[in-house]
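Note that one protein chain of the assembly has been removed; the remaining protein chains are unaltered in position.
Read from first to last, the chains carry the letters A, B and C; within each, the first residue is number 1.
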Amino acid sequence: MNFASDNAAPIAPEILEVIVRANEGFALAYGNDDWTRTLERRMSALFERDVAAFLVATGTAANAIAVAHCCQPWNSVLCHAQAHLATDEAGAPEFYGGGLKLVELPGDDAKIAPETLRAALGRGRGVPHSVIPGALSLSQSTEVGTVYHSDEVRALAEIAHARGLAVHMDGARLANAVASLGCTPAEITWKAGVDVLSFGATKNGAMEAEAVVFFDPQRAEGMASRRKRAGQLISKQRFAAAQFEAYLRDGLWLRLARRANAAAARLAEKLGSIGLKPVWPVEANEVFVVLPHETDQRLRQAGATYATWPREFLPPGTSGSQNDELIRLVTSFATSDADIESFVRVARGT
Amino acid sequence: MNFASDNAAPIAPEILEVIVRANEGFALAYGNDDWTRTLERRMSALFERDVAAFLVATGTAANAIAVAHCCQPWNSVLCHAQAHLATDEAGAPEFYGGGLKLVELPGDDAKIAPETLRAALGRGRGVPHSVIPGALSLSQSTEVGTVYHSDEVRALAEIAHARGLAVHMDGARLANAVASLGCTPAEITWKAGVDVLSFGATKNGAMEAEAVVFFDPQRAEGMASRRKRAGQLISKQRFAAAQFEAYLRDGLWLRLARRANAAAARLAEKLGSIGLKPVWPVEANEVFVVLPHETDQRLRQAGATYATWPREFLPPGTSGSQNDELIRLVTSFATSDADIESFVRVARGT
Amino acid sequence: MNFASDNAAPIAPEILEVIVRANEGFALAYGNDDWTRTLERRMSALFERDVAAFLVATGTAANAIAVAHCCQPWNSVLCHAQAHLATDEAGAPEFYGGGLKLVELPGDDAKIAPETLRAALGRGRGVPHSVIPGALSLSQSTEVGTVYHSDEVRALAEIAHARGLAVHMDGARLANAVASLGCTPAEITWKAGVDVLSFGATKNGAMEAEAVVFFDPQRAEGMASRRKRAGQLISKQRFAAAQFEAYLRDGLWLRLARRANAAAARLAEKLGSIGLKPVWPVEANEVFVVLPHETDQRLRQAGATYATWPREFLPPGTSGSQNDELIRLVTSFATSDADIESFVRVARGT
Partner (left out) sequence: MNFASDNAAPIAPEILEVIVRANEGFALAYGNDDWTRTLERRMSALFERDVAAFLVATGTAANAIAVAHCCQPWNSVLCHAQAHLATDEAGAPEFYGGGLKLVELPGDDAKIAPETLRAALGRGRGVPHSVIPGALSLSQSTEVGTVYHSDEVRALAEIAHARGLAVHMDGARLANAVASLGCTPAEITWKAGVDVLSFGATKNGAMEAEAVVFFDPQRAEGMASRRKRAGQLISKQRFAAAQFEAYLRDGLWLRLARRANAAAARLAEKLGSIGLKPVWPVEANEVFVVLPHETDQRLRQAGATYATWPREFLPPGTSGSQNDELIRLVTSFATSDADIESFVRVARGT
């Protein structure tokens, strides 16, 4: 009953297999290999335009290096107050960005509303006293398992672009969003105004494969140096490239994501049927519920793993007593029906 | 009718005079001079204990270098959302601190309440995912012209210290606060739990004299290098030291501050008498009022200078129409009665 | 005939196998897994004392984060002018270290001599004008395939420690050095005065496994945060830990290194026999020779891959014409006898 995170799941068999296959003979290091070259072409095909893609070692690095590359150190990055960038990366954007500042915005369902963005851009005393907004960062899917529709992204991107901001998408769970929306990767990214994407595969079946994708390759000038000095240029890059290559080939990434999303939907439905309604709409692979402390204890004793979530993030007006816990359940391609059923059974307590 | 800021005022005559006096003959650069040595002794006498004081060129530098010196780059500094550090320094703390993060707290009268601090310290996922609170920064007097009483500082410092945070005081207007409170400098700083102080003289009559004061000199280890590499070691430091020396001699600093505070009180009283009640208590040398757009226009046409303040900072529930402006009026030792009277007369509009 | 670098070699079979094995079921991310816990114990056993080991994604990151953690931003790191840190990491130590400075020292065989270190430490105007030496970094084995003996390390470490410097060892090729010296890992590291080690497995058969090892765990305070914000905390860390675990189990790391070293020795001997004497002593897995431009062309046309090395690094007095090339040949556990023989045959040109 592991619902701790999708990165607690194993490597998908197809991806493990490609690692073994990539291990034939010598291959020049630092990306001067055939797997990397193939991946570059595949990325461009996937997004229906020439892109510049840079593999990095972690999702935190992908986010931090992406926003740093779009900003001057005296810029701010506007993001939701629950964004991973803001809450879970120990200041990585600030470090990579030479001291840039995150401005955290509120918003229902962990999404930023256009009027919130517009108001935020209207604040401040101006140059040289205030930091200058430099980028907008959107998480897709969000930290609470919701997704932005392409018209929502477009509306935000238009506001951002009108003020000269770059638009970044944290796509650590992009696959879950695309699978949920049924759109193309192009539609939800550059066609909706996204300039740079953190594209993660690790949470959806890879061992370790994260990329930063610039939809305008010119925007990537200097990235090779920036990545190297960040210690993010992997020497045996063929293995990271191969993982991504297998991930994207024949739609594996969407098959894996659909499985994860379906598991979340099933889990949500069953929890709902025993009175544990999801706190936020279940649109990707995460389910949040509020449950009594006793239920939480019973589940943990039964061996279930999952994260307790800060109650301060609960929507205003959520009912519940002091005794309740807000918990996060994350599903993955590897989540079994049996685990879902066991979990719900223990939660029900009978 | 200049109420734009106390740093629009001229140099106080006693301080200008000491600059002239310090200009005799040669003196070794970089603080190896007699004026600096004298100042070090005076600072210790003023604060009733051995302190380590470092002159820097600006108030922004004083704040930024002080919090940077108390923190690791992965620390956060908790401050009020209206703190100068957070809104007016273009990311200086983030730059000096190698990417540290400011956490902005709400609070009436631009002051942080103990329960707000306690709640903020309870948030976050912990190491290694979250930044770690490293310092609390308090503005004294605050950005809205209120002051912390020593027991308020002590209550906050105790909470901070219990969690291992250092306590910084932004004393760009410390003189106004001390003059207002009628306490000793020691009582409102280290005796109340302050570890490091940005001590400004520039806004209260100096030409350019700012210091960072460590109440525990051991805490200052490395500061000489940190200041130099920040370009904050003034070569002809005798002149900055001399200004501070004159500022502190015979209580000049408090006389100047009392004059500024009295001017603010007078201005507030007269504005109140024509129906313009101060938005925040006038405890130092700043008066904020909400006035109709027409009044604002009339004042500006009459040559009054002052800052328009963001309406988002207005206390919830403040009455007023969309047509109103929130304005900030700052007084100084140089504010004349005539200017106050002219201002009120034009504001009254008759 | 791939002699480009040891990181062009494939994954050693034993290590690939453990990746497959580690892929069973769920495991908590970010190092909260059994493989990581096992590795921590193995590292301590290997070094015969309790150590604090931190996995990171790349060798560049290991070096940069290690020296950054031993230094203040106003410190310098003394290293050989040919050190990887100084020439090949695009400023990573400067980035991770908040602007620290590398001081490059000369020295025969890419090694620093005690008198050179002593002289370097005697320079500078002192605080606050000069940067302050904060760490000594030694490459083991060196960039030219030589090794420091433990008494050489000890002599340098004593000088460094006497001046308050930390001692870092860049052990990207530690295995080759230990295999060459026939000593224990403890003898060549902390017993000789090393405080922190970059311990690499990637160049010697791993897919991607690098660690920073603190011999005094207290010295590691804050490293968990520093690593996370650098984007160096790998989410599915079990796979990196498993690689290291297999690497160290039953002496695999030394068997692989001995194979690489033996291949270099064989290559050097055969090249010597055709008049191409190694420029530097072949003590690990690298061979440098000067050869005529025509020979270089012939080898490259035959498909040999290897690096051309800057002639400025040639020892003074090295004979050779303008027409010559200095080349670097790196061997690995995967270098075949056939490749060595082909290479020498083509080089001989008959």
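Rule of thumb we're sticking to: contacts are C-beta pairs under 8 Å (C-beta built on N, C-alpha and C of every residue); 3 or more make two chains touch, one makes a residue touch a chain.
Because the structure is predicted, anything quoted here is derived from the model rather than measured.
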Chains on display which the left-out chain touches in the complete complex: A, B, C
Options C:L102, C:L181 or C:A220, residue touching the unrepresented chain: C:L102
Selected from B:F95, B:F244 or B:F288 as touching the chain missing from the view: B:F95
Omitted-chain contact residue, chosen from B:F199, B:F239 or B:W280: B:F239
Sole contact to the chain not displayed, among B:R163, B:K228 or B:R255: B:K228
Listed residues B:A61, B:L102 or B:L276, member touching the removed chain: B:A61
Sole residue of B:I11, B:A113, B:A155 or B:A262 that reaches the chain not shown, by the stated touch rule: B:I11
On chain B, residues whose C-beta touches the chain left out of the figure: 2, 4-5, 7-11, 16, 19-20, 23-29, 56-62, 64-65, 89-92, 94-96, 202-203, 207-208, 225, 228-236, 239, 305, 334
On chain A, residues whose C-beta touches the chain left out of the figure: 30, 72-74, 98-99, 127-129, 131-132, 222, 224-229, 233
Residues belonging to chain C that touch the chain removed from view: 73-74, 76, 87-91, 94-95, 97-102, 123-125, 128-131, 310, 312
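As a working rule, only the chains that are shown with their structure count from here on.
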Rounded Å distance, chain A centre to chain B centre (Cα mean): 41
Length of the line joining the C-alpha centres of chain B and chain C, rounded to whole Å: 51
Intercentroid distance (Cα basis), chain C paired with chain A, Å: 34
Residue numbers of chain C (touch at least two other chains): 225, 228-229, 233
